[in-house]
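Shown below is the structure under consideration.
Note that one protein chain is taken out, while the other chains of the complex remain in position.
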Amino acid sequence: MSAAKSAVRSGGGHDEGDDVGVATGQAVAGTRSVAGTRGPVLGAPLFEYLLRLGDDRLILGHRLSEWCGHGPILEEDIATANMALDLIGQAASLLQLAGEAEGQGRDEDALAYFRDGVLFRNCLMVEQPNGDFGQTMMRQFLFDAFSVLQWEALAQVSHTGVAAIAAKSLKEAKYHLRHSSGWVVRLGDGTAESQARVQRALDSVWRFTGELFGRDAVDDAVAALGIPVDQAAMKSGWDAIVDEVLARATLVRPADGPMQRGGRTGRHTEHLGHLLATMQIVARSHPGARW
Amino acid sequence: MEQKPIPGADDPALIAAFEARIASGESIEPKDWMPERYRKQLTRMMSQHAHSEIVGMLPEGNWVTRAPSLRRKMSLIAKVQDEAGHGLYIYCGAETLGVDRHDLFNQLLNGTAKYSSIFNYPTLSWADMGVIGWLVDGAAIVNQTVLAKTSYGPYARAMVRICKEENFHKRQGYEICATLASGTPAQQAMLQDAVDRIWWPSLAMFGPSDKDSPNTGELLRWKVKRKTNDELRQRFVNLTVPQAQAIGLTLPDPDLTFNAETKNWDFGEIDWAEFFDVIKGNGPCNRERLEARNTAHDDGQWIRDAATAFAAKHAKRGVEAP
Partner (left out) sequence: MSSTPPTPSGTPSGAPADSHWPLWEVFTQGGQGQPFSHAGSVHATDAEHAMQNARDVYARRGEAVNLWVVPSTAITASAPSDAGPFFDPGNDKAYRHPQFYKAPRGVKVL
């Protein structure tokens, strides 16, 4: 199957397609109608879009930070922490911008620590548990390849807040890609055991890759606000990066089966709730406290 | 950099020349002649120090995923990351003495090496992140500032770098404490509880009292150590008491009083039975800490093997690395 075809193919029951409601700002007056929208109702497009960008980095950064002190070698502990720091830093800037776009006085911490899971907008891939170091690096690589393309596109947009964050983040993401692809190649072309392990990791995470290239009403709406970035159009660039690295890693690219989606509209896997329970426990136990 | 013991080592003339160099303030470099005992003592001190940095990642790593704000989360990750870096600098320094990191690691993993007893206590609340930064890193800085003048060059250089980086650890710790101290009643209680638990173990970090440290004389003569355990401990108490007062904390020691004559803060006796018990492996978390290190090491084996195999294949083929 060609890469382009696979990008539009969607299987399974999780596909939200374009069928999401975007808030119009009109209050529902009078009697409540029993007939609602088919998809979940989302907030203002710019807010939603910034949450998608920010939550991807926040959740992935959090997952990487779980490795802190438990890495396979001392040098790698430091490298993983560096990537976590970059990602959480990006998330903080993006969520701050999201809070400003929303205009309800919420800052990045309010958004990170006082939203429930269904209000998170990260893709499903980043919330998956770390597994072993090979699984973590494979997930990282697949996300990094996407992230570099996404920042490259965002660095060009006319929305100055987004473009500024993108320009800085692009440098970080490029290094992450260099690091994670290095490990994918080393593990793929390492021992028989490591090859089998990362091939399994690749096969298992593949079902979450389709969601990265989704496009819906939020994307269309922010295009009019100076962010005309089309994730779907990044698929061929991503394919090229992934194919080149997998070839060097002597790994087999999985066939595009049914793809799991839903994170962009708050329909997550069960893993996110547990991650948030840990992440938010202290902040939520002391509402209104400063830290 | 393989170091072989020199035949006929520890001949009195060589030792005299060595001690004369130390006395004149020269620093000893890896290839210089040194008494075997000096090499041994330094290897022991540096590896214990490095192990402490590595095990020290665990109690704080325990709160990385629960840090209550993004800013705190990032500074805690950066701090734990620094500890990995500091462990690494010191291991590299120790390797110049002719041991290798792999062997030192194994001694840590099989429980034969010692590390700072403080890390065998659990971290039970977010306030521990503040108090560890303030007291534990504070104590470490007192110790390391002096070690930066130690006679062995590679150790001293590692310490200079580490001291520069570690100042942020103590400041971020004290900032957390000050914020909690001026926070809600629950935050204040959390902070005081952490101080009550961590104060005595931080004093114990300086090691046994001078009368129970048989090596001190030799280590001071060779300028490996520049101050005794008790001198450093007193300096730490003197520095710390005003900091506790500034944010309204009480320290859990009824004997703590200012001695107008010596200008020192006198303090009560450390529970040495507990100290030696923790050193022996019976502290609240000794087992968990070693298990965590062993699990990380064992789980990483296939990763390290793969990287080695990859490098070997590509060295043979003479092609580019990834």
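Note that the chains take the letters A and B in the order they are written out, and that residue 1 is the start of every chain.
Criterion: a contact is a pair of C-beta atoms (placed from the backbone, for glycine too) under 8 Å apart; a residue touches a chain by one contact, two chains touch by 3 or more.
Here the structure is a predicted model, which means the values were calculated and not measured.
Of the residues B:Ala16, B:Ala189, B:Ala246 or B:Ala311, I need the one that contacts the missing chain.
Reading the full complex, the residue touching the unseen chain is B:Ala311.
Using the definition of touch stated at the top, determine which of A:His179, A:Lys235 or A:Arg264 touches the missing chain.
A:His179
With the missing chain put back, one of B:Glu19, B:Glu165 or B:Glu218 would touch it. Which one?
B:Glu165
Touching the hidden chain in the full complex, which residues of chain A are there? Just list them.
73-75, 78-79, 82, 175, 178-179, 182, 186
Even though one chain is hidden, which residues of chain B still touch it in the full complex?
Looking at chain B, the ones touching the missing chain are residues 1-2, 29, 31-33, 81-82, 85, 88-89, 92, 95, 100-102, 158, 161, 165, 301, 304-305, 307-312, 314-315, 320-322.
The criterion applied here is as follows: only the chains that are shown with their structure count from here on.
Counting only Cα atoms for the centres, state how far chain A is from chain B in Å.
Going by mean C-alpha positions, chain A sits 38 Å from chain B.
Sort out for me which residues of chain A touch chain B in the complex.
58, 62, 65-66, 68-78, 81-82, 84-85, 88-89, 91-92, 95, 108-109, 112-113, 132-134, 181-182, 185-187, 189-191, 193-194, 197, 248, 278-279, 281-283, 286, 288-291
Applying the document's contact rule, which stretches of chain B touch chain A when the two form their complex?
For this pair, the touching residues of chain B are 54, 57-58, 60-61, 64-74, 77-78, 80-81, 84-85, 87-88, 91, 126, 176, 179-180, 183-184, 186-187, 292, 295-296, 299-307, 309-310, 313, 321-322.
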